[in-house]
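Yeah, one chain of the complex is gone here, protein chain that is, but the others are all in their spots.
Up next, subunit A:
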Amino acid sequence: MNETLLEVSHLKTYFPIRAGLFRRVVGHVKAVDDISFVLPKGRTLSVVGESGSGKTTVGRTILRLTDITDGEVKFKGVNIHKLKKHELRKLRPKMQMVFQDPYSSLNPRMKVGTAIGEALLEHGLATKQDVREKVEGALVKSGLEAVHYDRYPHEFSGGQRQRVGIARALVLNPEFMILDEPVSALDVSIQAQILNLLVDLREQMGLTYLFISHDLSVVEYISDDVAVMYLGTIVEHAGRDELFDHPLHPYTQALLSAAPIPDPTLKRERIILKGDIPSPANPPRGCRFHTRCPYAEARCREEVPQLRDMGGGHLVACHFAG
């Protein structure tokens, strides 16, 4: 096993719900409710889930873009949420994030080269003399051209903008990148280009990825390991092949069965889940999935299932798995 790059233990992120004249806290949205995992250097872990699963909050809490409620996030052994501001700043370049829609995070009046270079100068990783060279290098690595330095965000297509987003993360020479739905807004023909680029960069630069997505086909392509989240908890966590070949949690099975496959000859027995995803502000008691689970029994309504190792590190939180 490689050295551990990221260790998340018992992570909880709650958001207060305020109401009334005095904005008193009347409850909490338990966006992430006690999750743990270890991410070894050089591997890619995907966090899969639907809306309200907490997958994006996991990413944001790891980078301390959101405050933690309880638990620990250790990056190379350092507890991120215990760091002082200036210590955190020093660490920031090592941990970067790429978002779904880079357009909303780019200043429309700033040349993309300047925008990418800003962080370099800010962190003292470049001087005014060599910043342009470094930015152009990152643009080229991301599949753009040096001449794109002087262009404005609106001059780029969706796929190119995502390359700008990637270049902006890369230029800081990170070790770890959180990719939050990086290809979800892109057309299919462009998606493949970006996915291949991410795979190449991972190899060339020895990067470690946390890949957040709702799309299982994309996750299967890019991951080494996969964690499936439902309403703030991890319900299944295993190696990629193991998870896709032998999904054990009824939710994972349903997700796989629901994903449309581009083959009209395929006739599948689909598992169609009933009902909607409950609100994370008021998750069901017992197993959070019991309201939609086709196999739920009395025990599931009372007792919270713990993650159990079913062998070889295949973890599943279901009373009846195995």
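Everything that follows uses one rule, which is that a contact is a pair of C-beta atoms (placed from the backbone, for glycine too) under 8 Å apart; a residue touches a chain by one contact, two chains touch by 3 or more; residues count from 1.
Methods note: contacts and distances are computed from a predicted model.
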{"item": "Name per UniProt, for the chain absent here [options: \"ABC transporter permease\", \"Oligopeptide transport ATP-binding protein OppD\", \"Tryptophan synthase alpha chain\" or \"Glutaconate CoA-transferase subunit B\"]", "value": "\"Oligopeptide transport ATP-binding protein OppD\""}
{"item": "Of A:D34, A:E50, A:E72 or A:D101, the one touching the omitted chain in the full complex", "value": "A:E50"}
{"item": "Identified contact with the non-displayed chain, of A:I62, A:L256, A:C287 or A:L307", "value": "A:L256"}
{"item": "Among A:S9, A:N79, A:S157 or A:Q306, the residue in touch with the chain that has been omitted", "value": "A:S157"}
{"item": "Touching residues (missing chain, whole complex) on subunit A", "value": "50-51, 157-160, 187-193, 195-196, 199, 214, 216-218, 220-221, 241, 244, 254-266, 270, 272-273, 276-277, 292"}
